[in-house]
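All protein chains of the complex are present and in place, except for one that has been dropped.
Each chain gets a letter, A and B, in the order it is written, and its residues are counted from 1.
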Amino acid sequence: MTFLGMPTTAPRGVGNLRGDESFPAAAHKALQDEQLRRNLGHATTTIRRKSGAVIGELPDWQELREAGSTLKANTMARLPELLDQLEANVTAAGGVVHWAADANEANQIVTDLVKATGHDRVIKVKSMATQEIGLNEALEASGITAVETDLAELIVQLGNDKPSHILVPAIHRNRAEIREIFLREMPGVDPALTDEPAELAGAARRYLRETFLSTKVAVSGANFAVAETGTLAVLESEGNGRMCLTLPETLITVMGIEKLVPTWRDLEVFLQLLPRASTGERMNPYTSMWTGVTPGDGPQNFHLVLLDNGRTAVLADEVGRQALHCIRCSACLNVCPVYERTGGHAYGSVYPGPIGAILSPQLTGVEDNASLPYASSLCGACFDACPVKIDIPSILVHLRNEVPHPRAEKAAFGAVAYTMDHPALYTRAQHAAKLSRHAKKLPPPLNGWTASRDLPEPPSETFRDWWAKR
Amino acid sequence: MRIALFVTCLADTMFPAAAKATVQLLERLGHEVVFPPGQTCCGQMHVNTGYQDQALPLVRRHVRTFAPYDVIVAPSGSCVGSVRHQHAMVARKAGDAGLAARAEDVGSKTYELSELLVDVLGIEDVGAYYPHRVTYHPTCHSLRMLRVGDKPLRLLRNVRGIDLVDLPAADQCCGFGGTFAVKNADTSTAMLTDKMSHVLETGAEVCTAGDSSCLMHIGGGLSRIDAGVRTVHLAEILASTQES
């Protein structure tokens, strides 16, 4: 029985948290794409080097990580009180706070707010929350055009593509591919455009300029919200965020309920952690902070939409709730050997990589993303890279225990455990293993091993046989 | 010192040479090795595949078997990682606080081979002789779960006759990951392919590591492509002497 007030997963049929196929099936296709792997390998190697260098400059990186981790745990434990405080402070500063239990409600709130302005176009700052809930699709269904203004989002939108990385949604595209997309899809583009990154950035600048200046409504996400002051923060690089946050008349910010920090001072931790872990910069070019409405400066109508959409279900899991500490830096993607080879699309959700493998199944309920907790070799590189010390490998193991298991696999593991708990049976099984000698191909589901690897020759005697003879 | 050997089911069944080498090395260094016969498998594969209930009796068995010993060694970073970091978790999940406490105790006195040698026995030169070109792959669980750091390399650098060459991108996972290698065989293979190219770049005759499981994976791949590079467990190199 479900009743109101119980933690609830994100609804089906809306948003972008569920893929069409399992991770192994999607990965199989992605791995055929040599260009994709070269692009990803190049980009992730670059960012790992840059990030490592600027992290190395800070003598207190580990202490900052610990502070970030404990701050987030502290925040989660005090969420009701802090959300109350945030709401009061945003309201006092002239903003309007809305609460959205799920993607459908959030989409409806934003659509209604845009319609109320009388405009039919919004400019958007890159936001994971609005991608998660499928806001662009919902706006479009109501006749409202959503223009993505982040360069990588623009590349994805123009290319009719899907985002594949939290920070750089077009990481799977190289400069030559981006040039082709611009030449094909960008109205008024100079046909002499080269694939120099600076020129490509310049083309985006010219293309979006008029849109920035003439659009009256913007939609953003938020990196942080300070409960104590009602201050919102957006970190960005290009200035598209500043455009969206300052030029329009109306600003609508959609934010997950976990994005809170308790006090203004707490930003001193996250403003050091996020840029260095994320883009590998000491500080990103632009950070905007605003508290409600400032008369005469920036949007005079500010709406904050607080989104649940499965977050309370994550919070209900004592082990898994750490996933809500994520500050969306993408460091775990950049160091993940699985992500580096399959890319982000294989994960099916807007949250790819190691964090996606623990967050998506928890937001949707594990039965809807049952293959994701297995999309990891448990190598642990993500845990080391995480600026807020989310123990991703442990949560993966925890979620593997929660997902529905194939019946045959469950029976096999039960049988193995039984054998292993009976040394006589175990010894007999060891000797039986020798019979499989010279088997070059294993039957399904183990054939994946012998597709690329030889089996070892079973030895003539086991260790315990040898020991017994000593 | 009296040291209990936790052989691991994989080394016991498929790679006894690594386990024998562990015994021979420790005995050569003047220690007594005992083999508690009730041991089977630590249950790591069950835990990492999502079968913690089924792992519970294996955890009980392991804890019961090894509780009487003061120092326990295994020639495997990942099995030690499981004993140290997963057994208590499995016990707690099953609501058995007593087992969890005993599991933590066993975990705290269980060492991976290089940890035992360097941290407990305080030895970096084991007097080994191994005249081959060798590259070392630091397995993920040794590196990031146990934090063995450069202990295996310190031991290898002191081996006579060895030509030790750095493995490029050494800290990247080889793609084994237990059932990952089967459930996500394509991705696992893609990771293995890159690991093998790095091994081949070194021109080494031997690729070594502290885990038979990763070596089985890397070795299986190298054998499939007839690379002519052997995989040898760290214990076997350290156990080798001029005489052997």
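Keep in mind that, in the parts below, contacts are C-beta pairs under 8 Å (C-beta built on N, C-alpha and C of every residue); 3 or more make two chains touch, one makes a residue touch a chain.
Assume contacts and distances are computed from a predicted model.
Protein name for the hidden chain, per its UniProt entry and selected from "Thiamine transport system permease protein", "LUD domain-containing protein", "Na+(Or H+)/acetate symporter ActP" or "FtsW/RodA/SpoVE family cell cycle protein": "LUD domain-containing protein".
One chain is not displayed; in the complete assembly it touches the shown chains A.
Residue in contact with the omitted chain (choice from A:Ala30, A:Ala67, A:Leu86 or A:Leu158): A:Ala67. Only one of A:Leu17, A:Val110, A:Val147 or A:Ala170 touches the absent chain when the whole complex is considered: A:Ala170.
The missing chain, though absent from the display, is touched by one residue of A:Ile133, A:Ile166, A:Val219 or A:Leu267; that residue is A:Leu267.
Among the residues A:Leu86, A:Ile178 or A:Ile395, only A:Ile178 touches the chain that is left out of the figure.
As for the chain not pictured, it touches subunit A at residues 4-8, 39, 42-44, 46-47, 50, 59-60, 63-64, 66-67, 70-71, 73-74, 76-80, 83-84, 93, 98-101, 105, 149-152, 155, 167-168, 170-171, 174-175, 178, 197-198, 200-202, 204-205, 208-209, 212-213, 226, 229, 231, 237-240, 242-243, 245-247, 257, 264-265, 267-269, 271-272, 275, 279-291, 294, 296-298, 306, 308, 312-313, 315-316, 318, 321.
The rule we apply is simple: only the chains that are shown with their structure count from here on.
The distance from the centre of subunit A to the centre of subunit B, each centre being the mean of the chain's C-alpha atoms, comes to 33 Å.
For subunit A in complex with subunit B, the residues that touch the partner chain are 23-24, 27-28, 31, 37, 337-338, 341-342, 373-381, 383-384, 394, 397, 399-403, 405, 409-410, 413-414, 416-417, 420-421, 423, 426, 430, 433, 445-446, 448-449, 451-456, 458-459, 461-464, 466-467.
Interface of subunit B with subunit A (complex): residues 7, 9, 11-17, 19-20, 23, 35, 37-38, 40-41, 43, 45-52, 54-55, 57-58, 61, 86, 89, 93, 140-141, 143-145, 171-173, 175-192, 216-217, 219-221, 223-224.
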